[in-house]
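So that we are looking at the same thing, I have put the structure below in structure tokens.
A single protein chain has been removed from this complex, and every other one stays in its place.
Now for chain A:
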Amino acid sequence: MAVVKADLEACQGYANCVVGAEDVFDIDDGGIVVLLRTTINDAERSRVEEAARSCPVSALVVEDQ
């Protein structure tokens, strides 16, 4: 299992994460990322990591739990 963390100060609302994994990430009315859940299972980890790497300001990380 892994956890996803977001740096809300860094987030600029570019929304690449939403396109990469819309079951994990959303953007609120103010343009800041919302984590729909934080626990990521092994089968989906590479997909969520790919979404995290697509963040233009590196505001997202996926770490071992």
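Everything that follows uses one rule, which is that a residue touches a chain if its C-beta (ideal position, glycine included) is under 8 Å from a C-beta of that chain, and two chains touch if they have at least 3 such contacts; residues count from 1.
We take it that contacts and distances are computed from a predicted model.
**Q** There's a gap in the complex where one chain should be. From "Integral membrane protein", "Rod shape-determining protein MreD", "Xanthine dehydrogenase family protein molybdopterin-binding subunit" or "Phthalate 3,4-dioxygenase, ferredoxin reductase subunit", what does UniProt name that chain?
**A** "Phthalate 3,4-dioxygenase, ferredoxin reductase subunit"
**Q** Suppose we count only contacts with the excluded chain; which residues of chain A make the list?
**A** Touch set of chain A with respect to the missing chain: 12-16, 18-19, 22, 26-32, 46, 49-50, 53-54, 56.
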